[in-house]
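Below is one structure. I have some questions about it.
A single protein chain has been removed from this complex, and every other one stays in its place.
Take a look at chain A:
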Amino acid sequence: MSDGTVLKNKESWKTYCLLIPTLIIFSIFMFWPFLYTIYLSFFDWNMITPTKEFVGLKNYIDVLSDRNTYKILGNTFIYIAFLLVINCIIPYLFAFVLDLILKRFNGFYKSALFLPAFISLVVGSILFTWILNPVSGPVAIILGWFGIEMPIWSKLDGWVILVLSLITSWKVFGYNFIVLYASINGISREIIEAARLDNVPLWKIFFHIVLPMSSATGIYVFIITIVQGLQYVFTPIKVITQGGPNYASSNAIYHAYHEAFVLYRTGHSAALSIMTMLIFFILLVLEFKFVERGIYYEN
């Protein structure tokens, strides 16, 4: 008995040694900042003056009564919709097709589709700004052959969100595709082969076998498409439009940055960040509740 306790104490001492580097970094740069941002959301401050003024819920009320907030929230949902179609639904379909239908060039397709994930989004933003230049870019020239005039996307509501989402997807698509492919590839071949022998059409195999059996991964990709996708979009927004024209391309993440480091309103920024996180959290809970019954956990 006493022997066992000694061993346990020794073990736990060693455990903490192994975890301490991680815990220190996470405490200082993740957990404490998280709490401090909640604290800041109740104060009026500009990052420079020595004193912060306690204002209660005023920052939250300010953010909620600002008309721009609703424009930006609307934009955020439009971004989410575009990103989900391009980076969740299409990669799901591609992964299914590559695993079940295409038997040749599999390795090449995987490597090539994953490749842009390794390139900086600043590079992507710069390259696409030129490639999609509405007057002199290659795409505009080719569209011109067919008499189609390219919209000046960086100045038009809606268009600007679509193009910035496409630029972001250029980088994100491959990672999501690879993760989904791995999951579909891990489904037992016997079930799929049996369905095929029975001449079950491919779309039925997709909806009745593949989708339910890869749904744990599917949910993971769904979540990162929203949570990380919106953060990835930050880069093209900052590099190309700075949220303009007139907030038309800003989203909740970019606007929190804008409030903090351009307008120096830390209270507004903190309140907006906390609310964004709550919205993410609600989305996650809804998603889990909604699909919980259908989940099939791999492994």
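In this text, a residue touches a chain if its C-beta (ideal position, glycine included) is under 8 Å from a C-beta of that chain, and two chains touch if they have at least 3 such contacts; residues count from 1.
Quick note on the criterion: contacts and distances are computed from a predicted model.
Enquirer: For the chain omitted from this view, which of "Monovalent cation/H+ antiporter complex subunit F", "Glycine reductase", "Carbamoyl phosphate synthase small chain" or "Carbohydrate ABC transporter permease" is its UniProt protein name?
Expert: Missing chain, per its UniProt entry: "Carbohydrate ABC transporter permease".
Enquirer: With the missing chain put back, one of A:55, A:100, A:143 or A:211 would touch it. Which one?
Expert: Checking each option in A:55, A:100, A:143 or A:211, the one touching the absent chain turns out to be A:100.
Enquirer: Pick out which of A:63, A:121 or A:187 touches the chain that's been left out of the picture.
Expert: A:121
Enquirer: Could you please point out the chain A residues that touch the chain left off the display?
Expert: Given the touch definition above, chain A has residues 11-12, 14-15, 18-19, 21-22, 25-26, 28-30, 32-34, 36-37, 40, 47, 94, 97-98, 100-105, 109-116, 118-131, 133, 136-138, 141-142, 170, 173-175, 178-179, 181-183, 185-186, 193, 196-197, 199, 202, 216-217, 220, 223-224, 227, 230-231, 234-235, 238-240, 253, 256-257, 260-261, 266, 269-270, 272-274, 276-277, 280, 284, 297-299 touching the missing chain.
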